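Here the complex is missing a single protein chain, while all its other protein chains stay put.
Showing chain A:
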Amino acid sequence: MSRPAHRRPEYHKINKDLFVLTYGALVAQLCKDYEKDEDVNQYLDKMGYGIGMRLVEDFLARSCVGRCHSYSEIIDIIAQVAFKMYLGITPSVTCNNSSRNEFSLILEKNPLVEFVEELPAGRSSLCYCNLLCGIIRGALEMVHLAADVTFLQDRLKGDSVTEIGITFLKKRDEKKYRRKK
């Protein structure tokens, strides 16, 4: 063979598909277990939270980000480094208020929904990618930042883009410690 098996492009794709497919199976299973969309959303958020708390350590170990001085720097790191590293996409960032603690990540592409054409029947309030919100929230909390993270718009629900809103809740501590996603 000219190169090691695991470097062949089709295997790389399978590896990427593994996460997306497993996530789809998880959402399907939760839809079977819970009748209400809100319950599924909450469960996904909770699971994401658990993942985010561990993922942030993995992220810090892999990336060489330095100290952030503002919320908008943190958001930029999330969008340009973390999303790129784990999902291969770079959402664009907007700041939604003058006190600069409310931001949005706009996802043009979303690998999680690669195999999803539309929400299942009767599941119009399902936030399919709610795991992402939980992950971001859990990761931020591990670096001592409380935030509300929700989907503001969702292509699967008919909106034109998918938008994640992140609102930082507390005044950022002046103490010197690393805080990244």
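Everything below uses one rule, namely that contacts are C-beta pairs under 8 Å (C-beta built on N, C-alpha and C of every residue); 3 or more make two chains touch, one makes a residue touch a chain; residues count from 1.
Rule of thumb we're sticking to: contacts and distances are computed from a predicted model.
The chain not displayed here is annotated in its UniProt record as "Trafficking protein particle complex subunit 6A", chosen from "Major facilitator superfamily (MFS) profile domain-containing protein", "DNA repair protein rhp7 treble clef domain-containing protein", "Dynein axonemal assembly factor 4" or "Trafficking protein particle complex subunit 6A".
When the omitted chain is restored, the residue from A:17, A:76 or A:102 that touches it is A:17. The chain not shown here touches chain A at positions 5-6, 8, 10-23, 25-26, 28-29, 32-36, 43, 46-47, 50-51, 54-55, 58, 85-88, 111, 115, 131.
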